[in-house]
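Excluded from the complex is one protein chain; the other protein chains are retained at their positions.
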Amino acid sequence: MLKVGICGASGFTGAMLLRVLYKHKSVSISYLGSNSYTGSSVNALLNANYKNIPIYFESIDADCINRSCDLVFLAMPHTKSHPLLKDITIPAIDLSADFRFNNAQTYQKWYGTVHSCPDKIESRVYGLPELFREKITGSKLIANPGCYATSVILGIYPFIRKGLCSSVIADSASGVSGAGKALKTELLFYRVDENYKAYNVASHRHQPEMEAAIEERLGQKVSISFVPHLLPIQRGILSTIYLDNPNKINKDDATQILHEQYKNEPFVKLGDNPPQISDVVGTNNSQIYVTVDKHNGKIIVISAIDNLLKGAASQAVQNMNIAYGFDETEAINGWLG
Amino acid sequence: MLKVGICGASGFTGAMLLRVLYKHKSVSISYLGSNSYTGSSVNALLNANYKNIPIYFESIDADCINRSCDLVFLAMPHTKSHPLLKDITIPAIDLSADFRFNNAQTYQKWYGTVHSCPDKIESRVYGLPELFREKITGSKLIANPGCYATSVILGIYPFIRKGLCSSVIADSASGVSGAGKALKTELLFYRVDENYKAYNVASHRHQPEMEAAIEERLGQKVSISFVPHLLPIQRGILSTIYLDNPNKINKDDATQILHEQYKNEPFVKLGDNPPQISDVVGTNNSQIYVTVDKHNGKIIVISAIDNLLKGAASQAVQNMNIAYGFDETEAINGWLG
Amino acid sequence: MLKVGICGASGFTGAMLLRVLYKHKSVSISYLGSNSYTGSSVNALLNANYKNIPIYFESIDADCINRSCDLVFLAMPHTKSHPLLKDITIPAIDLSADFRFNNAQTYQKWYGTVHSCPDKIESRVYGLPELFREKITGSKLIANPGCYATSVILGIYPFIRKGLCSSVIADSASGVSGAGKALKTELLFYRVDENYKAYNVASHRHQPEMEAAIEERLGQKVSISFVPHLLPIQRGILSTIYLDNPNKINKDDATQILHEQYKNEPFVKLGDNPPQISDVVGTNNSQIYVTVDKHNGKIIVISAIDNLLKGAASQAVQNMNIAYGFDETEAINGWLG
Partner (left out) sequence: MLKVGICGASGFTGAMLLRVLYKHKSVSISYLGSNSYTGSSVNALLNANYKNIPIYFESIDADCINRSCDLVFLAMPHTKSHPLLKDITIPAIDLSADFRFNNAQTYQKWYGTVHSCPDKIESRVYGLPELFREKITGSKLIANPGCYATSVILGIYPFIRKGLCSSVIADSASGVSGAGKALKTELLFYRVDENYKAYNVASHRHQPEMEAAIEERLGQKVSISFVPHLLPIQRGILSTIYLDNPNKINKDDATQILHEQYKNEPFVKLGDNPPQISDVVGTNNSQIYVTVDKHNGKIIVISAIDNLLKGAASQAVQNMNIAYGFDETEAINGWLG
């Protein structure tokens, strides 16, 4: 059994990671860290009933993690992961943004802090299995992609790879869990309910992440406009993506390209109808649909994921499965809740 | 007092029209028609307390309307308005799509039925005050714009008019009232709540309406990609619009263009921050924001309206106010609920 | 024109008061106070378009209020009203709980602070028009009832007055606006959405308020069990109330008693079916239904109000209308939004 730990196990993502890992047949949970709830009962706080896991949240401490785990998942806020990872000597899967860029300069530009272990960046892999499965195999440091980036990249990658478009407009909408449990006025019920809004317009950090991942994979630049929106729901992301179409491919061509790209992917579902958020919530699936606007030729891709699962926790487990040679679908197939 | 009637007064839009017109100081309500509720008590059905209005819904009958009203508002389903209007001899404001196109062929193409009074189309005006105020003055037949079209056209018109863009991508999201009160599985609570989806992708009838209205006003073609989405809320539309920017104008330029265009408009609000749906629900306001994505130069416009008010009922009253020379803001200023 | 002021005009209730008073034909708005937003633009903060009202929120100061107003509405938190009212020399309508009890001891017991002007309590009237209309007429200090108390008292009063019951169980559910705009974890969207809970079980301050008001009116004690619940909605209260029925009256009797009591009340609506929250939101109406459980004889009353209107703002205006001899329905009839 692989002994795994979770740092930040009391947050949305960390708790979901625990829920998923708990069912994994090759894994035992050996460490659950939380700075906010050190010493609290895990089952009490999570309103759960887990057995054979640590009874209390421990403080987040690198030595302790190195000693007690074979692998650690970091479900911590951006900029809090890299100082900790500096002292981590075991393999890690980081769910923050701290290792998503492949160089420290770009990270510093977008996150405003100096990276504390740029050397570790060099050996990290960007953990989007559909693009980087081979590199993930055996990797010791995996940067789990952002939720928006996952939904957009999976939708556009097949077309960019074929050289069929160069300009991308991605309009995404997410439930509130994407913002975590922060106590902010804008996240109060009376502000979110019966409302909808764009935020971080033309300034969201996920857009450079998307471009960097595509460039890292294909060696080619792509220009993405990205506007995220806040939905009055708990979970899920839907991205509606508009691609230029200089080669004037039609809907059948576009659908065929998606099928070719993803035909062997266990977690990419291609439907005949546009996906809804309810189609994917509770699963590790990415559901993607494509059509072409006959009127003006634009390729329109619609891509849906559960931001807490394929956009975070279960994708991290998918990465672990690949890295360690487990069955890729172990613990993350079907309904996860 | 102008005697006004409403056909379809029991639906979302018709009931909202009654609520707005009821407060109008130059108007009396002389006729309320409903095929579904002929003979029912108006106050009972609408859970209201109106005085000096017709007590019962009447059947929808052209003769009766012609006799009892000076002006009639038609809040009926698409394709049900034109056969009725054929026999209407008094001025009318039609809230359906039946007179939004300026020729019968285009109408037939998108709505699948032969128009029964193409001659009336010729003299109709497209009732978007910010574009056609002069023509609306004194008009006898006003086609009230669609809700999606209102939100998108107001956002893009200033830029197209200045020749600053030619390609438009409009990503819109609407509350369920846009779909009326139809008894459809996809509108059940368990399907809409905690969900979000695109619908009518690349095939919505509002896109040609948008293009036709711009062309009618400016004599120039524009290409619009449009994808509507269904939000789990009652009311409101938010459109996030992406414009190409060949002249590379910056955010200040873009903001200045909006201000110039709308500085005298009583119902267009320009904010320093992106509008939220909650900013406009309950009002006749259109709130618009513009920025430029520094990264790739796209102009991004965000435009919000209440689909039942500026997108339907109160815009119809604004049109009446203009047509009859009343104060344009009478009965529709401030909070309408 | 009566010059009125509002203290706490930036909160849910204060903003609603302004909306209602703004339409009142015998009133002018001469003062808007807010400690949180002193100096801010009223229209900007409230996203509104009011004319002929103070442009900026002023600080909350008794001298200023006494000078600039003929009447002041206090829409402030509990325990903040009585120290201010101590120095107010003009008539006042207090929407907090500070003057709802008719003696300082009971107030101190439930609100934990010494009352600063017990002398003023003696002359105050409890502003529930359906019970105390005569005393309200000409009153200089009106304690506006709580929202829960309004919904429950109106439902049970006719039966208690007739001596038909002595034991009351009131199970109420309210939207989040009842809790104001406080930044609390339990009011975050992710906590409220898709959830429902009881709170302050058997310890809510509204229960003694209900009993005291009944006793003040009828000189007789009644025992009320009260449990409030939090609904995942913005506005509205529904109270389901269970009464013992020693005289074994039947449904017709019970309905007749309601009709007799309220037949001349402009804002009490008696329906043939149980009211829903959506029936009353946006109005000053209290909608009440009664039936008798044939199985075991309990009288079951269901009572719905809008907590921000009949439960707060518009009931305060109803009180003003009565106190000053205006038409009781002025500005609060029909749809208020």
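Note that the chains take the letters A, B and C in the order they are written out, and that residue 1 is the start of every chain.
Here is the rule we go by: a residue touches a chain if its C-beta (ideal position, glycine included) is under 8 Å from a C-beta of that chain, and two chains touch if they have at least 3 such contacts.
Computed from a prediction, not measured in an experiment: that's the story for all the values here.
**Q** Please pick, from B:97, B:176, B:249 or B:290, the residue that touches the omitted chain in the full complex.
**A** Touching the chain that is not displayed is residue B:176.
**Q** Taking the full complex into account, find the residue in A:58, A:98, A:171 or A:194 that is in contact with the omitted chain.
**A** Of these options, the touching residue for the absent chain is A:194.
**Q** Out of B:105, B:185 or B:264, which is the one that touches the chain we can't see?
**A** Missing-chain contact among the listed residues: B:185.
**Q** Of C:120, C:191, C:217 or C:269, which one is in contact with the hidden chain?
**A** In the complete complex, the chain left out is touched by residue C:191.
**Q** Since one chain isn't shown, list which residues of chain A touch it in the complete complex.
**A** The list for chain A reads 19, 22, 47-50, 194, 279, 282-283, 333-337.
**Q** Using the touch rule from the top, list residues of chain C that touch the missing partner.
**A** Contacting residues on chain C, toward the hidden partner: 167, 169, 171, 173, 175, 191, 193-199, 201-202, 207, 223-225, 227, 229, 231-236, 238, 240, 242, 274-278, 281, 291-296, 298, 300, 302.
**Q** Please output the residues of chain B touching the missing chain, sorted low to high.
**A** Residues of chain B in contact with the hidden chain: 176-177, 181, 183-185, 187-194, 232-234.
As a convention for this text, only the chains that are shown with their structure count from here on.
**Q** Give, as an integer number of Å, the spacing between the C-alpha centres of chain C and chain A.
**A** Here chain A and chain C have centroids separated by 48 Å.
**Q** Just curious, how far off is chain C from chain B if you go by their C-alpha centres, in Å?
**A** That pair's centroid distance is 37 Å.
**Q** Identify all positions of chain B at which a residue touches two or more other chains, and write them in rising order.
**A** Within chain B, residues 194 contact more than one other chain.
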